[in-house]
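All protein chains but one are shown at their positions in the complex.
Order of writing sets the labels: A, B and C. Residues in every chain begin at 1.
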Amino acid sequence: MQASSRAAETLFIAATLGLLVFGCHRGPADAEPPTGRVVLIGGRLAPASGVEDGEWRKVAKDDANTRFSGLATITPGNVATLRVAWTFKTGIARGHEAAPLVVGSTMYVVTPFPNRVHAFDLKAPNGTPKWTYEAHPEARAQGVACCDVVNRGAAYDDGRVFFNTLDDHTIALDAATGRELWNTKLGEVARGETMTMAPLVVKGRVLVGNSGGELGVRGWLTALDARTGEIAWRAYSTGPDADVLIGAAFKPYYAGDRGVDLGVHSWPPERWKIGGGTVWGFVSYDPELDLLYYGTANPGPWNNEQRVGDNKWTSGIFARRPADGSAVWFYQWSPHDLYDYDGVNESVLADADTPNGPRKLLFHADRNGYLYVLDRANGQVLSATQFGHVTTSRGVDLTTGRLNYVAEKQPHVGQTVHDICPGSPGAKDWQPMAFSPKTALLYIPHNNLCQDEEGMQANYIAGTPFVGEAIKMRPGPGGNRGVFSAWDPLGAREVWHIDEDLPVWSGALVTGSNLVFYGTMDGTFKAVDAKTGALLWHAELDSGVVGQPITYRGPDGKQYVAVFSGVGGWAGAVVPAKLDVTDPTAALGFVNAMRDLPQRTRAGGTLYVFTLP
Amino acid sequence: MTSTVATESTPDSRSEDARLERELTDTWRLCRGFAGWFCETNHTVIARRMLVTAFVFFALGGVEALLMRLELARPDNHFIGPDRYDQLFTVHGSTMMFLFAVPVMQAMGIYLVPLMVGARTVAFPRLNAYAYYTYLIGGVFLYVSLFTDTGPDTGWFSYVPLSGPQFSPGKRVDVWSQVVTFTELSALSTAANLIVTTLKLRAPGMALNRMPLFVWAELVTSFMVIFAMPAVMLATMCLALDRLVGTHFFNSAVGGDPLLWQHLFWFFGHPEVYIIFLPALGMVSSIVVTFSRRPVVGYLPMVLSLVATAFLGFGLWVHHMFATGLAELGQGFFTAASIMIAIPSGVQIFCWIATLWSGRLVLATPLWFVFGFVAIFVVGGLSGVMVASVPIDLQVHDTFFVVAHLHYVLIGGAVFPLLGGIHYWFPKLTGRMLDERLGKAGFVLTFTGFNLTFFPMHLLGLHGMPRRIYTYRAATGFGPLNLLATVGAFVLLAGLLVVLTNVVRALLSGRDAGPDPWQSDTLEWSVASPPAPYVYEHLPCVAGRYPLWEGIRDCVVEGMDPRQRQVLVTAALDAAPDHVYVLPGPSIWPLLSAVATGVTFITMIFTPWAVPLGLALGTVCLVGWFWPRPPHEPLLAEQP
Amino acid sequence: MTGALDPASTQALAISILWWVFFWTGLFVFAAVLVALVVACVRGRRRARREGSAAEAVPERSLEQRRERAVLAATVLSVVILIGLLVASIVGGRYIYGNPSPPLPVKVIAHQWWWEIQYPGPRSSDLVVTANELHLPAGRTAELELQAADVIHSLWIPNLQGKRDLIPGHTTRLSILPERVGRYDGHCAEFCGLEHARMELPVFVESPERFSAWLTAQRRPAPAPSTPEAERGARIFTKGPCAMCHTVTGTDAAASVGPDLTHVASRAWLAAGALPNSPRNLRAWLSDPQRLKPGSQMPPTGLSESELDDVVHYLGSLR
Partner (left out) sequence: MRAPSLLLLALLSAAGCRRERRSFSEPSPLQARVERAEPLPSGEPLSHFLDNAWAVSEGARLFGWYNCAGCHSLGGGGGMGPPLRDGAWRYGGAPADVHRSIVEGRPNGMPAFGPRIPDYQTWQLVAYVLSLSGRLRLDVEPGRPEAIAIGKPPVMVSKKLPSAEPLPEAP
């Protein structure tokens, strides 16, 4: 880590920050040549929290959500010889979106429903299981999981493993023995609530949120005491200020976000109670500012005509204090979201040195197709640049912070609007990007999907879907449904990209040796050069990859790369759930874009661990 | 020129005439026996069948109307209920429009036009038979479906999306759309037939400006049919495709438009009114002239009015759609067009009054019906001017005011003249005279009943009663006027029953009519009543508009071969003889083709395999139909 | 009886004046034609009696010309009259679109077979959603935005304005400037299926004060149940069949395929004018809607007698 940290500090990046801040109005084309400097806060934090390099203690490796590992044993030069070290079959044929954790000599994985936790002893050969925990969630929870019965990973802190179950329990296990320490029920399956996110532990608080924005669930982020499992605070994403934990400290940057009880008054009467804004993405944390960052999901129902108003505080990002949850600022990516553009995508935190001094930044690739650079201290948008094909909006007004929607693309009840790009899964969905301080580039797995859409009256019946849009997705321009790209956030430009036929639904991983790993839904796991995007190595796995790859140093000193294969999730549900590909609206319209997937891969669930020979 | 035109007949030709008559009778002999029933193509036979069929449908439509009137007689009535009521008014409207009014007017044309223009028959006798059978099958199918609970229930203009696949499940609207498509096929065939008959088979000398006004009316109507019917056939086919195949012509969700249906439908629907009403004007002209005992005042304005009506009739369909909120400027244009169409109708009424004014009136029953027609039709016309005005239309559109208006126009403008025409031509059709006293009693009752039924509807509409409601609350106060209308409907029924009694009595024991009981002016009265199958022993030729009054009965065409079904083809404008054409004889193929058409259209409702099946059947039928005739029946007769 | 000839708004007044112009003109024309017909008849008959009824194939030329001139004169006169009517119609038409600012926006959505009415407010949360009852303030133009949820309907309030169709896929508009306070009947005027007959819309034109009081009351969420019966009824409502289709704002019942029932007890009529709103009628409606409005999309609830009592009690408390 020391080496990589130094490397990072010596890196100069694409644009001066001052010019960036004041020049955004002129657009990225006018940006000056690189003179600014970016510093990873993750890099600085690592020694402070005492994490040994070579471990993977959090789903995103660090609180800044970088998915960057300094390990460099596997290099562009030798990656071609990478081979399977061992595998583990979970016995569950659903979407495996989780990231394994590696703490010391133990690897922890959490499976999709029924949410088993497996611990592997890495000192023993070939992934010998250490213990297994069965959560036994309620079967009926499967019926309210909008987009496959996935789980996105566990969290480790202080000898405990924390994870969520589909039926709304957060469970703490003894990391050594797999014994259940506490088990807190946080939501109601009968109201449509599920939990799929990976928790984040900050200062003894386990942060978890709910899923179910397609079922009229009211979203929240909850902090649990890591020792007892008691609820420390809960911040709702809709409703009165008291519920949202908006108090005196709340200082949003833009005027549109200031006012009393906007979470009530930006909705039709009482609709905030079933208004979505769930929290199921990744949470980031900046210890210096002592702020949590997380996105809120789409407002419900999708049919926007049933919820006139800005629908605060959905499809936006909150900065909160971990201690009491009080909101510090908020910014809404998609006010009055029209297309299920959840705002939950992860935020990568990084610092930039500028001629005017250091700036604390936040990078966020939103579903609405823009890559945002925010000042994470106050929530100001510094730039917002299209990174995918967008027809639904014409840029972000940096004076008001508002997204400029294209009126003709607004969905209406009883009328099909064509060529909505990006489609509902957005230019990028949950699949997390990686950030390398060495190259100062973001590695973004994303989609290239458009859709035709017709609004329909959504009928709220508690515990059943509350959507109100009929959707047919199709590939975007070029015909490829996915893209993997390297993005220079301060230069606001794409450096290279790889067209993938299928949406890139897996996470990304970048290493200190400038290797980038990601998987595709037809089951190929790839390593590419972080500077050029050249394909260096690939392996065919038994099922499509929608998991998050990680890398770690084993007790034997070798560098390993691990990833789940097991196609599923919203994009891949057509395979494990055997959806009927002749219905274009199946899986909320995703099936129309994935008709060929059942022929290209099969359902499965295997953990793959690779290493050099 | 292949025939000779003689200006006078040979005086000593009694035995020659007898031979001629024998040969003609032999050549034009009607088919006999059970099979002959299905082979017959003689136009008088087919027209009589068509008339009877149309009046049967009129009676059925009337029964439906009476049931509806019973349902509406009291507030909160549950005599019929919504489902049945919707089927009743839909089938009533469709029957009256598609199965009665158009066919009956065409039947009168088919019967009378060849007689009036001095032809032996229509230009395409087999097509004529085919048209009749198609119409019959369509009508029977509609009623079969009504009796099997599959009666269409979306109104006679079946607005989408109510009549679309989602809101009208089952086969009800499919039945309607297919019935409309193929009864209009029948109407189109007949129209083509009438146009060619009128333009090419007129007696030598009957230039266009000497044609009887009734023939003019049928000619203009037939042209309107040719331009209007394809629009509705297109619309109903699109509807059938939407419903059966899953196309999206009218699905606004994916870019179709429900207003497209309204445009297509009313582009047909408004001219339809004139299609029904122009032949009736022709009948009125015939009756007025005959019973005024003088030529009509203003022949040229009358003809021009007919033609003008036909043109204007296509320019005002949008006044059925004012409430859809179209652009104001467009509305102004269509208001102007709708108001201006009153002018040609007005001109004709003025001409008739002028004719009566200076005539020597014979107040026979047909003329009474004409008087009734004028009184009712003027009311209907004036309320028509009201609905042409956008603001007024927005109030009265789709209310009972419009129901009253359209019945004043259609019953007043078409049924009264038709009844007058039936009374007038009954002797020609049957050889019997109707009873004058019963006829006049029938008129008084129908006239009174009609006004009792429909006049209150104007008030109901103005007071807020929408159309097509199966019941209403007592508090609305619609009760008394509705009861009055129901009573009126039964008086109207009584009147029509008197007319029917008169007809039956006359058929059983009516006075013998003779060829020309009314001392009329037109050629049909120069032949026997009812006419022989060959109609004219010698084809006549004419030198004026009123041949029988001008005393030129002796001008005939000579040189036609009586052993062939020959007709004389003349020039379209001046009717100069051109050549002789030999018509085909009786045939089973028109019936079989109609059955094939019917089977195809009906099966199409249930399976797409009907299309290949229909193609196969259609091919077989056409081959049979056009199988070359034996050599002794040459297509073009060579004359020495 | 009320109706188009009893105008209570600027627009309806303009139309009724126009109607009377057309009516008197029409009556004059009708009388003239009938008189001419009768005179012609009498003269023609007299002539026949005098001269016999032999046909006259070639009439006297000068007489014929006189007749033709008379026809021409009558035609010219009718053209003049018709042009007059056309001008009147266009001038009168101006008044039905009249639109002084600021209008009161109202959204009307027609369903098979009921009316959804929305009054947007300054904030999203001020939206009022009600059903089957239109309230308008006197003296202020209401701008109605019309939409259809399923098939074509037509909104017609004869005392206030001509009708306007509500067409799926189109948005149409209708302006009304009510002048006289009172209750007026509205009705769906375009055939829209089985219960077209029972798709009425009672309209209340109120003084501006009463109207804003009504609007304020409608903006409040539904009152919490205050009696044990009402509490039981609320539970049955939100957990049972009712919540599959209906909304009572502030409760778990937030379905929207049926009319919003938040303030159902404040309404004068049930089921789009099918019957007056009274506990007895409500109970009858809930137990067997298909008898009262056959084909309506409200199914029988299948509740027991006591459950029905509780639900009626609860709904009766929603003022």
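Rule of thumb we're sticking to: contacts are C-beta pairs under 8 Å (C-beta built on N, C-alpha and C of every residue); 3 or more make two chains touch, one makes a residue touch a chain.
What you see is a predicted model; the values in this text were computed from it and never measured.
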Query raised in the report: Which chains here touch the chain that is missing from view?
Result: A, B, C
Query raised in the report: Among the options A:S69, A:Q142, A:T296 or A:T524, which residue touches the chain absent from this view?
Result: A:Q142
**Report entry** Selected residue (touches chain absent from view) among B:T41, B:T90 or B:T150
**Finding:** B:T150
Requested in this report: Please pick, from C:V33, C:C245 or C:L318, the residue that touches the omitted chain in the full complex.
Outcome: C:C245
Report summary line: Had the left-out chain been drawn, it would touch chain C at residues 150, 168, 194, 240-241, 243-245, 257, 288, 290-291, 294-297, 299-302
Requested in this report: Could you please point out the chain B residues that touch the chain left off the display?
Outcome: 37-38, 83, 136, 140, 144-145, 147-150, 161, 164-167, 169-172, 242-244, 246, 248, 251-254, 606-607
Report summary line: It is residues of chain A that touch the chain not shown, namely 139-146, 214, 414, 416, 452-454, 456, 459, 461, 463-467, 470, 472, 573, 577-588, 591
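One rule holds for everything that comes next: only the chains that are shown with their structure count from here on.
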Report summary line: So, in whole Å, the Cα centroid of chain B is separated from that of chain C by 36
Report summary line: Between the Cα centroids of chain A and chain C the separation in whole angstrom comes to 53
**Report entry** Inter-chain centre distance, chain A versus chain B - centres from mean C-alpha coordinates, in Å
**Finding:** 73
Requested in this report: Would you please write down the residue numbers of chain A that are in contact with two or more other chains?
Outcome: 414-415
Report summary line: Among all residues of chain C, those touching at least two other chains are 168-169
Requested in this report: Can you check the complex and tell me which residues of chain A touch chain B?
Outcome: 414-416, 454
Query - Complex contacts: residues of chain A adjacent to chain C - result: 216, 264-271, 273-274, 306-310, 413-415, 457-462
Query raised in the report: Which positions of chain C touch chain A when the two form their complex?
Result: 120, 123-127, 129, 149, 168-169, 219, 221, 243-245, 247, 249-250, 252, 254-257
